[in-house]
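The complex appears here minus one protein chain, its other protein chains still in place.
Read from first to last, the chains carry the letters A, B and C; within each, the first residue is number 1.
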Amino acid sequence: MSDVLTFVLPALLQLVLVLVLAPLICGIIGKTKARFQHRQGAGILQPYYDLAKLLRKEVVISSVASWVFRCTPYLVFASTCLIALLVPTVVVPLPLDRVGDIITVISLFALGRFFVALVGLDTGSAFGGLGASREMSIASIIEPAMMLAIFTAAVTAGSTNLSIIVAKLSSTPASMMNPAHLLAFSGLFIVTMAETGRIPVDNPDTHLELTMIHEAMILEYSGRYLAFVEWSSQMKLVIFLALLSNMFFPLGMAASMSPWALCVGGAAFFAKVIVLAAVVAVVESTNAKLRLFRVPELLMVAFILSLLALILYFIIGA
Amino acid sequence: MHDLTDWRLAALTFMVTGYALGALLPALIGIMGRALVKSVVTLDSTIKNLGFTIALASSLAGCVLSLSVLLSGEPLYVEIQPSLPFGAMALHADMLSAFFLGVISLIAAAVSFYSLGYATGFLRRRNMALLVFLYNAFLLSMTGVVLSAHAFLFLFFWEAMSLSTYFLINYEHEDPAARRAGYLYVVMTHLGTALLVVMFVLLFSRTGSFSFGAFRDPGSRLPAVVQSVIFLCATIGFGVKAGIIPLHIWLPEAHPAAPSNISALMSGVMLKMGIYGMVRVYFDFLGPDIPEWWGILILIVAVTSSVLGVLYALTEHDLKRLLAFHSIENIGIILMGIGGALLFASLGNRPLASLALLAGLYHVLNHATFKGLLFLGAGSVLHATHTRNIEELGGLIKKMPWTAFFFLIGAVAISALPPLNGFVSEWLTFQALLLGFHISDLTVRIAIPLTVALLALTGALAAACFVKAFGITFLGLPRSDHAEGAHESSFSMIAAMGSLAVLCVVFGVAPSLVVSVLDPLVSSLPGVHASGQVLLGGGMMLIPQSDASSISPLALGGLLVAATLFPVAAGYLFGGRVRKRVVMTWGCGLEKIGPRMQYTATGFSKPIRMIFSNIYRATHEIEISEETSPYFRPNITYELRTESVFLKYLYEPAYHVIIGSARMVRRIQTGHIQTYLAYIFLTLVLLLLFAR
Amino acid sequence: MDSTNLQTVGLLIDIFAAAILVTAFLVVSSRSLVFYIRLFALQSFFLGIVAFLVVLGYGETHILIAAVLTIAVKAIAIPFVLSRVIDRINVHKEVDFSINITVSLLLCGGMVILADSVAHSILDAQRADAPAVSRVLSVSIAMMLIGLFIMTTRKKAITQIVGLLTMENGVFLSGLSITYGMPLIVEVGIFFDILVAVLILGVFIFRINKTFESISIDSLRSLRE
Partner (left out) sequence: MSTILFALLLGLPATGTVLCAVFHSRRVLETITVAGAGLTFLSALWLVTTVMQVRALSTPQEWWYADGLSAYVAAVVSGSALVVALYSTGYLRRQVRHRHVDGRQLWLYYLLLNAFLFTMMVVLLSNNLGVLWIGSEATTLATAFLVAFYEREGSIEAAWKYVIICSVGIALALFGIILTYFSALHVVPASGNALNWSSLMLVAKGLDPGVLKLAFIFVLVGFGTKAGLAPMHTWKPDAYGEAPAPISALMAAGLVNVALYSLMRFYILVNKAVGGSFASTLFIIFGLVSMAVAVPFILIQRDFKRLLAYSSVEHVGIIVFALGLATPLAYFGALLHLLNNAIAKTLLFLTASNVRMAYNSKIMRRVTGAIKVIPVSATFLLVGVFAITGSPPFGLFVSEFTIVSAGFAGGNVVPAVLFIGFNAAIFAGFIYYTSRMVFGEPHPPVKRGDADTLSLLLLGVLLAALLMLGVFIPSSLQECIENALTVLKG
């Protein structure tokens, strides 16, 4: 009973939190962008309706597609849920923090991406291949960039275990402000924009073949499959925002399971995520989508920033 | 304990004689049988079955032997007394040898079983007896390499290995490419061997003995300079075999040329002989006093090999060449572990060194399994479609589901994705390097982050490459009649691939098994002589060194499976069971999409080629034939070439220098008898002056 | 045999050795094949005389046979064979040189100096016979070098044989004058060998002349890298 309380319950709570929060954040971002464009925009709850609708709709499958096509949505969703169990949001240490560390998280994202890219090639449509090719190329730079960015935080804590990193950082707030840290943060921010398929790297809400990346891969998806893929990409956004906020500014995170602490932590987390979401929306609205072959330069910037952060950390010894 | 050694000896003898018999018996039958048996096919198939079954049996014996040593932890040492002028010789299976023996035997077992089916493709076409002979000789020589505890013996088996593979590469010698590959390979590896001879004889000249025991004992330490010379000889000599950049040029030629079961062995196992040699020399003979620059050098080599290896792989659309380049990449990753170990050892941080080495060795095992698996898969594809060019493939997942599935597992493993084995060993490598962050030494502080960054880059690129490899080959629509007419492989081939796939999973989710074996091995090496201090928590949890970071692949796997069921259930909950409608893929308004509308492998890697254009130095030409009208182009050919920097700026100049100077010298044979007499005359005069 | 006669014999030996060397120089300086052969005959004749002197001076009787053989084989038989060959293929003049005569003579002079210095340097001075030996030794080394030099600079097959024989005369000179001849059987065997060698080479000259319509060995250049 006790370990149900200490392990399973908090884990499930966190999972549910992310699951529930994800569409909302997207809704908020959408709304903000609409405002920037002087539009009314859909309500912030729109994504929930979409998901509910999609879950009930019938699925159209290409006759070319193989079992990879049918399994991938579940696999992607699963891996994202798994990540949701590993990334600290409200409370540290997480019950499952020993199961996987930051490298695991990144690799799990890679796993999802791997299969989505395969789906792009599975249906035999030119769009899919285009999307897969672009996605993997971009990933091949942002993935290392992300790792380096997080390693900077990791070495301060002397561990790649997320909970430990966060705990260490929150115990020494001074180190949040050191330059290496800030570099890493900006690196990770660019990574987030790219990973979650946002302007200036990708445009989530267009199907224009010249620009789209992520949408191109999942173009053949519909109904329930699409629902899960979309949902998991929304969760991905939340997770990244969580990483951004808690890896670098773990303010007000709950250090124990006491209700009060949890409330504070929850509030803090919500606030931080909202703020970051707003920032994302602002960036999206104030920037133009880059030409595809200018994107690598941007990503290289992220990579270099993170690398600098890491090396800087050593030179000045933090 | 005595009986233990007894039956281990039995296992050893069984294995060795088995390979020998497996080589000779079929050869004899092949020679004698021609007279007796009328039908060549029946004869050859008996030869095939006999040879590969024996190979299978003896490789299983090898597994048993290696396990018995690894688990009991006490080495096997067999003195032999050949009548050769090099003193007493010995075979030994200490932990290190046993580990590599295990790797060899494991893959050999799978491949032998695979070959039972695969080699049927050669019936009636090729000399089966020769194939079987060479195959067993190859395995025998490799086991000999790891088991020999004497320089002469080692070199003997080493060269035997090179020779047998040379003949195997030339097995289909009508193909000029195969001949070129074979020649390139044998010359490169011979140059390597020459350096190894220098190395061993240097060790000999100090100790006065050829036995590894003498090289090892601390009394016979050589001066630092000689140590470094030996180190360089070993690095180059073994590096050629391991295929490190820039000594790799033979590898992408040779592996595709050989029959696929052989390529699996070459790539999965033979490259590791180079690694074995390095570990043996660095940490067994030369340890423990190690200068810092050794580690740095190895790290540079490692990084170069891994990044360039994967980058070159990305542009390949010959499936086996692509895999060959990935071998280079993975050797690089292994060397990151070894280089890190050298670096940490030189700075006196033995536990960390041991951890790094452990990671490297773990990756040796993993690469052997998944690369073996992938090459076997490629073999099945080749067997079914008779082409290695993935631009002509596609849609095979329908035609050959099992092969596709196992190939996919291999692809996931090599892309270091959880929860399979590639992920675990790369994770350990990351951990070892990251823990090195706390060493306060400037070179380390520059070297480690760069290595980490590039390791991360390698992993990501590998994933991209295997999306291409698997996606283009197995998914979508068939791009040619080859792919149309494909069929699933025979049972033995599938079973072999399946077993390797299972290993990929097991070594992934149950790392504690491997680590608990590897840790005593590593700590037994004099160069390291410390435990990697990897705590093994519950649920197969790995906790290297401190209590800080950890993973539990088993739990990950379990959760992943559980979490996959969750959305299924959830979907069912919300929307009942899935209602499906199957239609053709949307073809942008055209009635139906054709295979030519799909993305090609070349197209797939285009963005990456652009990002790293200054490494590829790609040159492409577009040829448009306009005989009818500029608006209706009957055919447009697009040709793309990426040049190998090393070939152009290292090897070709060297070649030209050598051949040029040779041409110069050849002029001395003028054909004038007077010139010849003049040579004698001058020699005489010179000697007379010398004598005065 | 008293010491004065011994000295006179020694003196005579030196004189004839010098004469032999002179003939060698004459060979170098001349351009007619017939003249080569005559000079060689003369040279061998002097060699025979040296042999006789050795017999007189040191009473090595078996050298007598060697002397007779020398004159019979080298001064008569071989020149006869060679001139027959010349007549048969009627080529009489050496026209083509690699090096002109003056230079060759200078070079040969240089060789004599070298030979002399070598001969002096190897002998330890406190030997009784050191000066005498070193004189003859230097002559014979010089002969060998000159013979070899002739072979390298002259282009007719015949001339090469002559050069070879000149070398051998040099060897013989040393054999006679510093070791007073070798055991008899050895001597005979050596003579036999040389005779056979010359015969074989003669045959080859015929064949060369038949196949290449010339005995200039410039035509023998098909085998080269």
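Simple rule for what comes next: contacts are C-beta pairs under 8 Å (C-beta built on N, C-alpha and C of every residue); 3 or more make two chains touch, one makes a residue touch a chain.
If you're wondering where the values come from, they're calculated on a predicted model, not measured in any experiment.
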Shown chains touched by the chain that is not drawn here: B, C
Identified contact with the non-displayed chain, of C:L11, C:I101 or C:I200: C:I200
Contacting the left-out chain in the complete assembly, out of C:V55, C:M111 or C:I217: C:I217
Touching residue (missing chain; options B:L513, B:L565, B:V657 or B:L687): B:L687
Contacting the left-out chain in the complete assembly, out of B:F156, B:W293, B:F566 or B:F646: B:F156
Absent chain, residues of chain B that touch it: 82-86, 152, 155-156, 159-160, 163, 170, 173-174, 176, 179, 182-183, 186-187, 190-191, 194, 197-198, 201-202, 204-205, 208, 210, 658-659, 661-666, 668-669, 673, 675-677, 679-680, 682-684, 687-688, 690-691
Chain C residues that touch the omitted chain in the full complex: 118, 121-124, 127, 133, 140-141, 144, 148, 151, 157, 160, 164, 167-168, 170-171, 174-175, 178-179, 182-183, 185-186, 189-190, 192-193, 196-197, 200-201, 204, 207-208, 211-212, 217, 220-223, 225
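The rule we apply is simple: only the chains that are shown with their structure count from here on.
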A-B against B-C, pair bridged by the larger set of C-beta contacts: A-B
Distance between chain centroids, defined by C-alpha means - chain A, chain C (Å): 101
Inter-chain centre distance, chain A versus chain B - centres from mean C-alpha coordinates, in Å: 36
Centre-of-Cα separation between chain C and chain B, whole angstrom: 70
Parts of chain B lying in touch with chain C, wherever the complex brings them together: 666-667, 669-675, 677-678, 680-681, 684-685, 688-689, 691-692
Chain B to chain A touching residues, read off their complex: 394-395, 397-398, 408, 412, 415-418, 423, 427, 430-431, 434, 437-438, 445-446, 449-450, 452-454, 456-457, 459-461, 463-464, 466-468, 470-472, 474-477, 537, 539, 541, 546, 548-552, 555-556, 559-560, 563-564, 566-568, 571, 574-576, 578-588, 593, 595, 597-599, 603-608, 610-611
In the complex, chain A residues that touch chain B: 52, 55-68, 73-75, 77-79, 81-82, 85, 96, 98-101, 103-104, 107-108, 110-111, 113-114, 117-118, 120-126, 128-130, 132-134, 136-141, 143-144, 147-148, 151, 154-155, 157-161, 164, 219-220, 223-224, 227-228, 292-293, 296, 303, 307, 310-311, 314-315
